[in-house]
Each structure stands twice: as C-alpha cells, then as structure tokens.
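Here the complex is missing one protein chain, while the rest keep their positions.
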Amino acid sequence: MTVRAAVAGASGYAGGELLRLLLGHPEVEIGAVTGHSNAGQRLAALQPHLAPLADRVLAPTSPEALAGHDVVFLALPHGQSAAVAEQLGPEVLVVDCGADFRLKDAADWEAFYGSPHAGTWPYGLPELPGGRAALQGSKRIAVPGCYPTAVSLALLPAYAAGLAEPEAVIVAASGTSGAGKALKPHLLGSEVMGSMSPYGVGGGHRHTPEMVQNLSAAAGEPVMVSFTPTLAPMPRGILATCSAKARPGVDAEAVRAAYEKALAGEPFVRLLPEGQWPTTAAVYGSNAAQIQVALDPAAGRIIAISAIDNLTKGTAGGAVQSMNIALGLPEELGLSATGVAP
Amino acid sequence: MTVRAAVAGASGYAGGELLRLLLGHPEVEIGAVTGHSNAGQRLAALQPHLAPLADRVLAPTSPEALAGHDVVFLALPHGQSAAVAEQLGPEVLVVDCGADFRLKDAADWEAFYGSPHAGTWPYGLPELPGGRAALQGSKRIAVPGCYPTAVSLALLPAYAAGLAEPEAVIVAASGTSGAGKALKPHLLGSEVMGSMSPYGVGGGHRHTPEMVQNLSAAAGEPVMVSFTPTLAPMPRGILATCSAKARPGVDAEAVRAAYEKALAGEPFVRLLPEGQWPTTAAVYGSNAAQIQVALDPAAGRIIAISAIDNLTKGTAGGAVQSMNIALGLPEELGLSATGVAP
Amino acid sequence: MTVRAAVAGASGYAGGELLRLLLGHPEVEIGAVTGHSNAGQRLAALQPHLAPLADRVLAPTSPEALAGHDVVFLALPHGQSAAVAEQLGPEVLVVDCGADFRLKDAADWEAFYGSPHAGTWPYGLPELPGGRAALQGSKRIAVPGCYPTAVSLALLPAYAAGLAEPEAVIVAASGTSGAGKALKPHLLGSEVMGSMSPYGVGGGHRHTPEMVQNLSAAAGEPVMVSFTPTLAPMPRGILATCSAKARPGVDAEAVRAAYEKALAGEPFVRLLPEGQWPTTAAVYGSNAAQIQVALDPAAGRIIAISAIDNLTKGTAGGAVQSMNIALGLPEELGLSATGVAP
Partner (left out) sequence: MTVRAAVAGASGYAGGELLRLLLGHPEVEIGAVTGHSNAGQRLAALQPHLAPLADRVLAPTSPEALAGHDVVFLALPHGQSAAVAEQLGPEVLVVDCGADFRLKDAADWEAFYGSPHAGTWPYGLPELPGGRAALQGSKRIAVPGCYPTAVSLALLPAYAAGLAEPEAVIVAASGTSGAGKALKPHLLGSEVMGSMSPYGVGGGHRHTPEMVQNLSAAAGEPVMVSFTPTLAPMPRGILATCSAKARPGVDAEAVRAAYEKALAGEPFVRLLPEGQWPTTAAVYGSNAAQIQVALDPAAGRIIAISAIDNLTKGTAGGAVQSMNIALGLPEELGLSATGVAP
C-alpha cells in the first residue's frame, strides 16, 4: 500500500516534524505541502533541515491543493481545522494536530477556547484503555496535545488501577518548539537560553481539560488537575512531573506492578528499570516515552514522571502512529523508539 | 569597618561565588583562600572569571591558614564543616554554606545524611519570621540550602497567614551548578544540554527536611512536603513551582493581600505585578528573588512560584546578606538586586 | 561629583545593560529613561532584571525628556543618533552606542550604511594607542562596535609592534544579544539553541571598515580584513579568533613579549598565562577582556584570540569606561573585571 499524504501548515514546527517523519515512512508518498502566509515559498528556506524536500513550493491551503490524497494532516492554528476538514470527503483520512476535535465536553471547549465547539473525533492516543480500537478504520483523528500525551502516559496506569486519589498535581517543562514559530519577545533565544519560567499558571492552560478528560476516563470518576507548565531552555522535549496521593494501603510494590502491567507490550512507552529516571535527551527526535514512578512514603504520594519529545510523540509521531492504526498498517511503521543523543 | 574574610573551599562553585561577591563588597578584604585537592594552584586556572584574584594561590584548608580573620566562610562538602569550625575561636564569625548546622532535628539529620548530628546554628534566611533577629550579633550562621531558600520564599507568606493546608507539592528546576563541580557523567555538557531530568524523586532529597522545618515553623503545625527536584539545561537558577490546597474560604484577594503584606519592605524579594511571572534569567547573578502567586479556582490550590539564582541568593549571596546582618552592616551592602540579563 | 545620566533607547539590550551598569556606578544618578514604541510602559515589564528600576516609566525620546542631564547615552538604531545629538547642548556629554560617528572615512560609511555620513566623534576604545588622551574632556564619544572591540584588543599588539602582515583573517562567534531584540525568525530560541551559523559572509558586515580603521592606524599601513561573524547558542559573549601571517623572523618569544608589553597595566584587558585560553564564560557580565596569542610555526601565522561580553566591554561597559575618562573619574569606577561564572 502506498499512501499519498498532504500536510497543511507545512511551514510550522508541527508541519515540519510531520514531513520529517513522513519522509522516512516506507508506505507514504508526500503530496501537497501547503501554507498560508508562506505560500509560494520553497521549503529550502522555511525548513532547511528537510533537504530531500528543498525544492518543494508551498501551495495555499485550499480544497484544490488538498484534493486527491489518502491522508491529510492538519497542522493549523487552533480553530482553523474544522473549516478545512469540512471540505475533505469522508473517504479521506484527516488527522488534526490542532485542538479543535479533542474535547468531548462542549462547555469545556467554549470555556477554554472561547469559540463554538466543532465536535469530537476519535482521540489519537493508542495507549489509552481502548485507544487502539477507537482508531482502527477511523477516517478522522484528533491528535492529543503534547502535555496531555506526556501526562496521560505518566498517570494512566495509576488511575486505571485505582491507586491514586482523584486530585493530580502536575508541573511540566517544555522545550520552546512547543510554543511554535510565532515571533514573540519571550521566545527569542536571548530570553530563553539560561532561563526557566512558568506560564498559564492557575489552571488556565488549554491542555488542562484534556488531561481531566483522559485521567477521569481511566479513573472512572472525575479527576481534578492542577497543571503548571514551564518553558525550559531547550528546543524540544517535555518532562512531566505528576503526582497524586496514594489511596490508603497502596504500597510501592503495588505501584510498580500496576505500571509494569499497564505498559507491558507498548511499543513506544517504556517503564525504566528501577533507579533510572527519564531524560528528555533520551527521547529526542523519537516517538518514545520514558516513564518512571515512585511512592514517597513520607508524603504519601505517587510520583510519576514521563519524558517525551513534544514534536514527535507529543504531536507528529503520535499522529503517524494513529494514522498507521487507522489504515491497518503496522503501528510502528516509519517511527523510531531510538532517541538522538547526546 | 573593614572585615577580613577567608573562604575555605575556594575552588568550587559556592566558593567562587563567595569570592565574586566579596570582591565587590566595600567593607570586606579577602584574606585566605583555601582548598583541599587543589591547594597550591593559582585561582587563575581554577576560577578564571575572578580576574582580580588571578594570582592568588590556594592554601590547604587548615587552622593556620584560616587564623586571623574576622569572618570565615565554609564552602565544604557536607559533613566537613564541624571539624573546621571547632578550631575557629568564638570571636570569629563562621558562615557555613554546607548543610551541617541547618537542621534542628537530629533524627532528621541522621536519617537524611547518615552521620551524627553536629548541632544547629542560627539559620541564615533573614526573610523568615524572626529571621533577622536570630542573626544579629551571631557568630555562627548556617546558610540555607538553595532549594529550601527558593521554596521558603515562595510558600512562607501562605503558611504564615494560615491560607494553605499543610501538604505542599513542590517541583523545582535547578541549573547544573547546583550539582557542583564533581566530575559525574550525567553532568557533562553533552548530557545536560537539551535535556531535563528529575533526580532524588520520592522524598529522598536532603533538602526536604529543611523545607519541612521552615514551612512548619511558619504554619505553626507540621507541613508535609512532596519535593521533586529536576536538572535544567542552564548553569544557574532555580525555578520552584510550589502548591498547596487553599483553606476553605480563601480567595484570590486574600492570597494576594497576604503576599503583599509579607513581602513589603524586603530588599531582595519582590512580588511581581499581577500577570507577570518569575524567570530565572531576571535574577541571574543577583541576590534577588522574584515571587508570584495565583489561586487556581478549579483545583482549589494556591500556586506560588519563585525564581532565584542558586549560587547567589541560594548560597553565597544569602551568606553575605546574613553576614551583613550579623556584623551590623547594612543588609544590602555588596549585594545587588539587579540580574544580569539577557 | 554626582553625574545625572539619561539613557535613550532603554528598552533594548544595550539600553538595559547601560542601566544595569549605571545602577552600580557610585557617581551616577539615573535620570530619564526613554523609548520609542515602548514609551509609556514600565521597566518592570520590559527589563524585568532591573528590579530597582521596576517602577520607572519610559518617556518618549525627545529633547524635553533628555534635557537637564550631564550625560546622555544613546542606544538607538543606527542612523538615529545624529538627530537626537544635535538637540543636546555642547556642554552635555553624549555617548553614542550606535555606529553613526565611529568611522572617519565618509565613503566607507556610505558604502556600508547607505546613508550620508554624520561625522566622526572621539572613539571610545581607551586601549587604542592614544585612546585615553582622545577621550579626556571630550563631550562626544562614539562607542566602538562589539566585534571591532574584540578584534582590536586581540590584534592591536601585533600590528602596533610590526609583527604581522597587513592581511588579517577573523572569525568571531557572538551570543544572540548582539543581534538585538528585534523579532526575527532565525533569532527564536528554538532556532538558536543547538545551532551555530554564519551571517554577513564575504566582507559585508558593517563592522568590517571599523576593524580596518583600527588595525590600520596601529600598523601605520592599510590592513586588509576578512571578517566572518557567526551566531552562537548563548545569550552573551564574543570569541574572536584572529590571525595574520607573521612577518619574516618573528618568533614566539617576540610575539609574547609584544603582547605583554602592550597589555601591561590595562585595567580590563588581561593576557592569560601561557597555555590558558579565553572563554566567554569567564568574562560574562563583566568589562573584562581575556587575550591569548600563539605562533603557529607550520602555518607561519600569529593567532590572537579574545573573549569579551558583547553587551558589557563590547557596548555598555566600554561606554561607561569612556564616560569615566571623559569626566575625569577613575577609569574603573562602576565597572567590574570579575565575570559571572559558571
């Protein structure tokens, strides 16, 4: 099977990562690459690392440009996917890397995004309980946010096994590519290097309801989430430090056993040997997630930590993994669990 | 008054920062600089940034070398301060940047450090309630750990005002200088750059009981602390993200008011204007701390965040500030609240 | 003497560094701080590291705002200084951190800057032969460019002593603050971190004629300069690697002797001990320059390397040093030769 794939929003970081992965996918042929303000420019200038695509020219994001593909990846600003998706036929697999179709609760969407809810698509996190079944044969996929991916991988085993109280406290550090390519003063290299800073403090980050949705589904009850994202001086990577009170009687062995069981057989998510901790460097440029968990006996909390590459497993890699499942291809095709380190 | 000061352990990062600050202190004359394995070497090679001291040669850390000073700063590995301090007369001000004399509870010391407790000295955090009074005229000072400094500055106002439940969850990111100059593989530049990683997860970090001690004193009841430190790809700085459940009825205005009141008049600790968040870059190389606080209404938690320079306010700057108080000098002498940025 | 100083262009990196240094200058009182597009904003938001000036509000850059000062520092985009300077009386010391008055040759100016030449002011590099005399009592100072400062300090001793052929090859690496605060895609943290890249290759960089001017003056004959700047993943610092063929008969001892003699007594420029090489980290945030020199016997070239902080010795520190000389203050007042490291 050769799949013809288009990427809408090819000049941004998510679009660039999609193209990088699709270039290495043995069953994908890259079709249209489109953009908005950069339409007409060559990829050589916009994505100089994509040497094999250097001479490709961005088309405007339009129904004409996107027609004739088996798969269309949308890497557009939040709120723009619905209009484009509408014009793509039901036989086309549409994989949306934006937020538009992630949330089930319309009120949540409206509260956090301030616009009408566009709907809900099958959610592209195969590691969720029932996650793969929901994607098989689907023609619409909502790729999870990068933080919800990292947080869900870290905490799902604890909640699915009923080990943790339903109040999670999460502090995550992200590389700057998570903030995109928009020109903002605080994203300048001079400001970022040598600096850690928080943002979206106090519950306002838009990824919060998505974490609530995933963790609550696993727990079978509403989970309250306190989420603080921070910006770290590195281009890629998320380290999510997640904790929740352990339920009475839960001990370290029970925690370890639950994580071993939950993550056994996962192709990309790996529970590290005891005593070893995740590093974002180890998953750089890969679709891998590293997980480790501990029980703090004095504080009575389960501490679960994950490291992913925000652009790969957190966005484009997750998108390709879900595409593979939807199309009936081997789930790991075109994806690597090997990080680029040091 | 001219104060003659010695620095024991002058080849490490804390020792180097002490010398950097003392060089700019108008009432201090730098006397002996001592080391252990590096004794006999010139500072030009060991601390090339200390140009005015380039020709100084490290003496061995001995009673003879340290004799004849008004102040002796100890920047030694944990567990070595007591033996050196014993040989210094009671008229000498001894400022210990190590952990040896920080903890009041001998059992805590033994549990976390695995050696007999050496004692407890007045604690060099002037911003603690009663902190300055405890230091005035003292001849022995235990400089706080870098993480406890950052965490205490962030959470003391909440606990002192009775706003928070006595269970704090803290995730802090530190620059690599906090790990010292010891040659360990995970501290190589190739490993550190582009990477975030946790360590000491699960309650084992030695700074935890010190946080418990400070927060409990402010709260008037035992505060449980879950603390996870992470290593960030930057040489200096700590960003501490601290949270605790708000007591019933506490609202955002009460939180803001408590912080404004608690931090008013502090020369180095600054509550940022609402909407602005701390960055470690803004306090780089300075004795300043930036604080911000928010109430997350959905999660019901107070989120307090601080940024300090781990080597300055977190170690050497805090030491000099406390020395100033102990000697009756103006508290801000030789210290700057201006960061080196960008 | 208390000097009242204004800073025009206080929202940029050069302006921020001027304010940082002036805050620590014992004879300076900071008067007006002005800006253009940021007029009306508080420094707290624009320069969050300048804690003591947090509540200052930027005035528009106008004759009214700048009136009534003893010294006015201009940190404006190239080409804007002349118009502002014109409106300041001859009794005011005007220190221009821009390029407008650096070049003696009007044709060079026009070729590299594309606008009419505004004139030539005394050049603020005290380490030039005759440099201090030219500044004493002057009311107008043109602060050198950051690269010409680094390159001149490295090569002047060789040319002044007649050791080198008049063709210099220079490759310099600069931190990103040298490119300013303008929002350009290639300056985003995501692009800069982990990357080295050249720019202005082939002789087009505007600092080239200034290097030619300085080196030719020292050599007493025209020196041809090949200059390639590169952008390094760090916020501050310049490392300039400069070389030229050694004149026949020149040996390593002669080179060393010339550098020792030329740099003896310089308060901020230090020839390192043999075998030790400059690092930008060692001069971070300081007005110091580190210099080292070697003779490559096989290639027959003198290799001279300097490290400075582009914002301090390369801009704002050099400006304050020259101001001190012009006003008859001690040259080192308010400036430090101690870097902030690690």
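Going by the order they are written in, the chains are A, B and C; count residues from 1 in each one.
The working rule: a residue touches a chain if its C-beta (ideal position, glycine included) is under 8 Å from a C-beta of that chain, and two chains touch if they have at least 3 such contacts.
Since the model is a prediction, treat every value here as computed from it, not as a measurement.
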| item | value |
| --- | --- |
| Neighbouring shown chains of the undisplayed chain, as defined at the top | A, B, C |
| Which residue of C:235, C:314 or C:334 touches the chain not shown here | C:235 |
| From C:13, C:73, C:109 or C:284, residue that would touch the chain that is not displayed | C:284 |
| Given A:177, A:208 or A:306, the one touching the chain that is not displayed | A:177 |
| From B:114, B:185 or B:248, residue that would touch the chain that is not displayed | B:185 |
| Missing-chain contacts mapped onto subunit A | 13, 16, 20, 23-24, 44-45, 47-52, 54, 177, 193-194, 235-236, 270, 272-273, 276, 279, 281-286, 288, 290, 336-342 |
| Subunit C residues touching the omitted chain (full complex) | 167, 169, 171, 173, 175, 188, 190-191, 193-199, 201-203, 208, 224-226, 228, 230, 232-237, 239, 241, 243, 277-282, 284, 292, 294-301, 303, 305, 307, 342 |
| Residue ranges of subunit B at the interface with the undisplayed chain | 13, 175-177, 179, 181, 183-185, 187-194, 233-235 |
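Everything that follows uses one rule, which is that only the chains that are shown with their structure count from here on.
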| item | value |
| --- | --- |
| Interface composition of copies subunit A and subunit B: same or different, split at half | same |
| Whole-Å gap separating subunit A and subunit B, where each centre is the average of the chain's CA atoms | 37 |
| Centre distance in Å when subunit A and subunit C are each reduced to the mean of their C-alpha atoms | 45 |
| Contacts with 2+ other chains: residues of subunit A | 175, 188, 190-191, 193-194, 233-235 |
